[in-house]
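Yeah, one chain of the complex is gone here, protein chain that is, but the others are all in their spots.
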Amino acid sequence: MPSDLTAVCLVCTLKPSPAESSAELLGSQLMDALEAVGVSGTTIRVVDHDVKPGVEADMGDGDEWPAIREQIVAADILVMATPTWMGHMTSVAQRVLERLDAELSEKDDLGRPNMFDKVAVAAIVGNEDGAHQITAELFQALNDIGFTIPAQGVTYWNGEAMGSVDYKDLEETPPKVASTTKSVARFAAHLAEVLQSARYPVPVEG
Amino acid sequence: MPSDLTAVCLVCTLKPSPAESSAELLGSQLMDALEAVGVSGTTIRVVDHDVKPGVEADMGDGDEWPAIREQIVAADILVMATPTWMGHMTSVAQRVLERLDAELSEKDDLGRPNMFDKVAVAAIVGNEDGAHQITAELFQALNDIGFTIPAQGVTYWNGEAMGSVDYKDLEETPPKVASTTKSVARFAAHLAEVLQSARYPVPVEG
Amino acid sequence: MPSDLTAVCLVCTLKPSPAESSAELLGSQLMDALEAVGVSGTTIRVVDHDVKPGVEADMGDGDEWPAIREQIVAADILVMATPTWMGHMTSVAQRVLERLDAELSEKDDLGRPNMFDKVAVAAIVGNEDGAHQITAELFQALNDIGFTIPAQGVTYWNGEAMGSVDYKDLEETPPKVASTTKSVARFAAHLAEVLQSARYPVPVEG
Partner (left out) sequence: MPSDLTAVCLVCTLKPSPAESSAELLGSQLMDALEAVGVSGTTIRVVDHDVKPGVEADMGDGDEWPAIREQIVAADILVMATPTWMGHMTSVAQRVLERLDAELSEKDDLGRPNMFDKVAVAAIVGNEDGAHQITAELFQALNDIGFTIPAQGVTYWNGEAMGSVDYKDLEETPPKVASTTKSVARFAAHLAEVLQSARYPVPVEG
């Protein structure tokens, strides 16, 4: 299934490189699974870049979001990879959503929101619970911006309640997580390919 | 754009017929918009039926879910229409999700979850805020079950904070809500049509 | 620490008695812990009663909510015990919140919402994740109605991601869950006692 689809993975850990990150691990497993179905990609650890607070596409003055944004615009699939803190996605992940808010007013040459025809999926880790809630908030926000969410578009791992084990410290990837990761890649690639040849119509003006 | 796509709208108001329902109104506006792009459909007020608590496809003994379920299985698009109570979707909407949980273990003839290749969208009303959170939880749950969420797949209305006006009592439909409703119909119909001719691959076994 | 504080536990499982329920088990452990600090109580499995959909204190015609409501009004502490389905509290728990919505317009003899000076805590179980999100929605809704939430007012257990083990089938209660349950009881009893002798002032009229 060779294609020229591309994906970009935004790893939303709070830890700058080179610290090990469970979110980066699960995100990279999903990127590998995408590669295996013909989707090439790039992974960006967002906290390594100076992404300014705000809701514009470019906040000026050292803002490193525009370079990240360009890679999202160029890609067919967005992977949001985030750890769980206090049961929530990280402040880094929420900042990405805030910056993507600007895309609602940016139209493509057909008059549609900039992020149309793109697919978004998620990869979530945590030593404690939160994956379903984070999935909910990511899907709602990314969908609002214009991304399409493929069937069963999330892979995740969290430990038992009140636990403290990290995904990166597991002896092996739980088989169900491994197979879910591969399935998410398949579904995302399928939907992205389909949307490339059958673009959404324009919204009705309000 | 004639098609043979069909939609089913589950109205999740707490009020049995024939009481007027804001959720039914917005749901019916979305169904009209779907009709206008060639999608025929049926609307069901769930609370008029005895949907038993549980997570099986058939809870036996007077359970009226199986008849509703059949219509979802037959349709290409599911519209979930719910009011907002305490900032949440209704108990009726959550019951629908619980009953759909059974579909995760039901496979179609290709070995995929039963609800694959179907599209889900939402219509949410409230005299107070809640639409974004309800959208989040509906998308996360419906996506988990296997539905695909089209770009910008929700139409909604809620009044200003601490308000008490109902959508059904507005003098006219706000233009932005009206156009959003039409856009959601377009996007859902587009995606449903595309998925009918490009079915998802099977998940990877875990 | 003898007191005349009382608690009522609403078990929001989807399964009617006498089926075993993990939510009932954790709820009863919390009630035992409350008993140990001098709070006597009653446990009600809500699904065994015909609680009608609606947002009035009495929906008439066979509605069994008023009898449950009376016990909440009489108690100092409300324990909400719910399992996790689709990552959410159950439809039964949401129905309880919907029925409590009526209390916002019911005033006590001081002109305060009916549920003032009462404390609410939660007990949440699931074979999969959801406890933090359910905690969030329970606290927001119960607090809106007038309940006070004591420090660290929730005990919970959920299994590892994509798991299928039930709390009731664990060989033993995890020590951290057991100690958390006891702590929640202590904090709730402390706060309830304090509020009994230092009642909230009246709200400012809007």
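Every chain is named by a letter (A, B and C) in the order it is written, and numbering of its residues begins at 1.
Basically, a residue touches a chain if its C-beta (ideal position, glycine included) is under 8 Å from a C-beta of that chain, and two chains touch if they have at least 3 such contacts.
Worth saying up front: this structure is predicted, and the values here are computed from it rather than measured.
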Residue, one of B:Asp4, B:Asp32, B:Asp50 or B:Glu160, that touches the chain absent here: B:Glu160
Option touching the unshown chain, where A:Arg95, A:Lys118, A:His132 or A:Arg186 are the choices: A:Arg95
Candidates C:Gly27, C:Pro53, C:Pro83 or C:Pro113 - the one touching the absent chain: C:Pro113
Touch list for chain C against the chain that is not drawn: 113, 115-117, 132-133, 135-137, 139-140, 143-144, 146-154, 175-176, 178-180, 182-183, 186-187, 190-191, 194-195, 198, 200-201, 203-206
Residues belonging to chain A that touch the chain removed from view: 14-16, 47, 53-55, 85-92, 94-95, 97-98, 101, 137, 140-141, 144, 162, 206
Positions on chain B contacted by the hidden chain, ascending: 86-88, 128-133, 135-136, 156-162, 174, 176-177, 180
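We adopt the following convention: only the chains that are shown with their structure count from here on.
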Most widely separated chain from chain C, with each centre as the mean of CA atoms: A
Averaged-CA centre spacing for the pair chain B and chain A, given as whole angstrom: 25
Centroid distance [mean C-alpha coordinates] between chain C and chain B, Å: 29
Interchain centroid distance [CA atoms averaged], chain A/chain C, Å: 36
Touching two or more other chains - residues of chain B: 137, 140, 144, 206
